[in-house]
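After the structure tokens below, expect a handful of questions from me.
Here the complex is missing a single protein chain, while all its other protein chains stay put.
When the chains are written out, they are named A and B in that same order, and each has its own residue count from 1.
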Amino acid sequence: MYQAIVFLPLLGCLIAGLFGRFVGARGAEIVTSALLLVSAALSWFAFVDVGFLGHEARVKLFTWIASGGLKVDWALRIDGLTAVMLVVVTTVSALVHVYSIGYMREDPHRPRFFSYLSLFTFAMLMLVSSDNLVQLFFGWEGVGLMSYLLIGFWYQKPEANAAAIKAFVVNRVGDFGFALGIFAVFALVGSVGFETIFAEAKSLTGKTIHILGGDFDALTVICLLLFLGAMGKSAQFLLHTWLPDAMEGPTPVSALIHAATMVTAGVFMVARLSPLFELAPTALAFVTFIGATTAFFAATVGLVQNDIKRIVAYSTCSQLGYMFVAMGVGAYSVGMFHLFTHAFFKALLFLGAGSVITALHHEQDIRRMGGLRPVLPITYAMMVIGTLSLTGFPLTAGFFSKDAIIEAAYAGHNAFAAYAFWLTLIAAGLTAFYSWRLVFVAFHGRSRADHHVLEHAHESPPVMTVPLGVLALGAIVAGFAAKGIFAGEGMEQFFRESIFSKDGHRIIEEMHHGPFWVTWAPTLMMVVGFAVAYWFYIHDPAIPRELARRNDILYRFLLNKWYFDEIYDFLLVRPVKWLGYTLWKRGDGWLIDGFGPDGVAARVLDVTKNVIRLQTGYLYHYAFVMLVGVAALVSWFLVRGGG
Amino acid sequence: MTIAALFFYLYAAVACASAFMVIAARNPVHSVLFLILTFVSAAALFVLLGAEFLAMILVVVYVGAVAVLFLFVVMMLDVDFAELRQGFLQYLPVGALVGVIFLVELVLVLGTWAVAPEAMRAIQAPIPPLDQVSNTQAIGRVLYTTYVHYFQLAGVVLLVAMIGAIVLTLRHKENVKRQDVGRQIARTRAMSVELKKVEPGQGI
Partner (left out) sequence: MNLTLPALGPALPEIVILVGALALLFLGAWRGEAARPVVDFGAILLLVLAGAIVVLLPGGTLSTFGGSFLLDPFARFLKILALAGAAAALLMSFDFLRAEKLERYEFGILVLTATAGMLVMISSNDLITLYLGVELMSLSLYVMAAIQRDSVRSTEAGLKYFVLGALSSGMLLYGASLVYGFTGTVGFPGIAAAAKAGSLGLVFGLVFLFAGLAFKVSAVPFHMWTPDVYEGAPTPVTAFFAAAPKVAGIAIFVRVAIDAFPNIVPQWQQIVIFLAIASMVLGAFAAIGQRNIKRLMAYSSIGHVGYTLVGLAAGTPAGVAGVLVYMAIYVAMTLGTFACILAMRRNGEAIEEIDELAGLARTQPMVAFLLGALLFSLAGIPPLAGFFAKFYVFLAAIEARLYALAVIGVVASVVGAYYYLRIVKLMYMDEPKAAFEPMARPLGFVLGITGLFVLLFFVYPAPLVAAAQAAAQSLF
């Protein structure tokens, strides 16, 4: 069954990719979506089987690499953690597949698109079901590659290509750290299999690694390096710049890859490696710090953006920060909880945004929307549900998971826990503001869209709205239903060994006993955010403009995303480009080519000419060469005296 | 014993000398004749060793069939071998150099020649003893049992040579009159004679 879950998407990819012309676009759509739906159904079954009935499994498929001391199996590790991810990945992917049938209906390259989607899903499943670091890295790079291909799916657009390259290059930075982390683990433990690593983790405490002229705590170094990979993949502060640009890809891709699944791989990885991170408190504190900073930073930038998808993208960035805060304070299951609920409401928001975008013929600027509520009633309803859930309206999914994280941050013990608590709390208010701003500006008020566009605007077909409905259902009930197993008493029963905590998950206990005001503060922030947004954009739309004009510097600072792109451009991109250009022109073209390849190539041709002249075509020449060869060898041995 | 040794050296010397003449003779017919002489000398050496069956086979097959066939071919083909040796002198120096080096080296090695004791023993003790089984019988016994695969493989090699010769040379030419016994026998009168009634003064 587990093999089926993982390999059905691959099968779909192969059918759509290799035989796309044969089965046709329609065939590719149906085959990939159907296989994904089967995979999703099996995943839910596995979820129950593993999580509640306790049938954890390790399915060894075959030995992948055996070289010296390195032995890597290709195996599926199915435990509580994997079960959650399987459900999230296959469900969202299946819905996105179905949704894409409608969204991409006018695109000529649908078989390629569906093939990519399925291959992405396969790589993601490989990632979450991996049994060792190398397999994890395989999936990790696989999703990175598919992200690159899907962002650049409309390769005719230069921005899409630039965004794809940016995503790939920024991720390289993180992956470099990740790879170093894997090497370090192998160097210290002598294995890359999770079982061995976790068993050995205890013995690593106190060991040191000698790098850059200093001795550092081995576990801390390893965890920081691995976390660097997670930062890249999950678009955390400093390595976040690719995520907003990635919105150049088709919207279903944004929903699947850049909201629900791939970007959460970093969170999953930290949870998976909790036995290592638990023993490296410094690294955990760093995780908390980065998470909290991201949550706050992304929320501030989200306040002033105008592109509908970028607003949602920054919100994703911010929510990922929340998850890392949970990881950092040791509440791994709570982080997974938010990952789980976030997948539903964020995919819902993205797909809803996609529905708006198609209705308006690829208009993404919310300033040119407005008054869409009567035109797109279903989409509106869905967006509102998604927003409620995201902002944490009581009893929706986000309410349970996000509030749990804020409580956990309050209850946390590490150096940055308090910092994280306040920042996430503020970010909750900001989240509410920008989310409602999006809804109000896009759907309420007077229409600012072109008449022409508006006349043709229409509600999306059922093939798009039905997946929305399913996600909306998830966005409402997922939190309530799953609260027990992620943040309650059922937690240890569900996750068992898959999540490790050195103090027996005390944090889960403690966070339920926070003061009254902590429990309700996030809700209050949500209400404030909502109220301000309502006041700004419904009651008195002149205020925001006035505010922006008066705080021009702050406004620009936020609008330009804290100038990160510009700083990077100045500090890194331009010097590197200059260096590359110089090396190319002076170093390569003049120095190396002149004396190296070109010179060598000319000598090679000379040798070739001489060698070919040997081949005269005369039989006795040939025979003579053979005799000379034998004579030379015989003489050699005679001189050497029999060797 | 001395007589046997004397004859051995005689035939060995003749074999070597005539082998040299095979490649040295100017006239190709002479070359083939020297080749025959080499074979005969070798057969005589076999007789001295008591292997009369091999000796006879050598004479019958190589002298009687192969060499005579060569002779026919050489005599029927009108090849001017002198012309073929035109370029010979041109390459003589370098060829001679390599050849001399080779020869010196081989002589040096043969100077240190030590025949392996196992080989000597194998030669000295024929199995089974000669007084019980004739060597023809002995060959037959091992040739069709222990060494059956050598024998069969050699046969296949010859078969391939035959197939090759046919593949490369046999041509079914049109318009060549061949005898076809079957058709000749099957001929009837009706097939070969046609009666025509000729009207006077009209011709056929």
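By our rule, contacts are C-beta pairs under 8 Å (C-beta built on N, C-alpha and C of every residue); 3 or more make two chains touch, one makes a residue touch a chain.
None of the values given here were measured: they were computed from a predicted structure.
Novice: Can you list where subunit A touches the absent chain?
Specialist: 62-64, 66, 601, 604-605, 607-609, 611-612, 615, 617, 619, 621-623, 625-626, 628-630, 633-634, 636-638, 641-643
Novice: By the contact criterion defined above, which parts of subunit B meet the unshown chain? Give residue numbers in ascending order.
Specialist: So the residues of subunit B touching the unseen chain are 105-106, 108-110, 112-122, 128, 141, 144-150, 153-154, 156-157, 159-161, 163-164, 166-169.
Keep in mind that, in the parts below, only the chains that are shown with their structure count from here on.
Novice: State, to the nearest whole Å, the distance from the C-alpha centre of subunit A to the C-alpha centre of subunit B.
Specialist: One centre to the other, that is 81 Å.
Novice: Using the touch definition from the top, list the residues of subunit B that touch subunit A in their complex.
Specialist: Touching subunit A: residues 91, 95, 98, 101-102, 105, 108 of subunit B.
Novice: Can you list the residues on subunit A that touch subunit B in the complex?
Specialist: Result: residues 620, 624, 627-628, 631, 634-635, 638 of subunit A touch subunit B.
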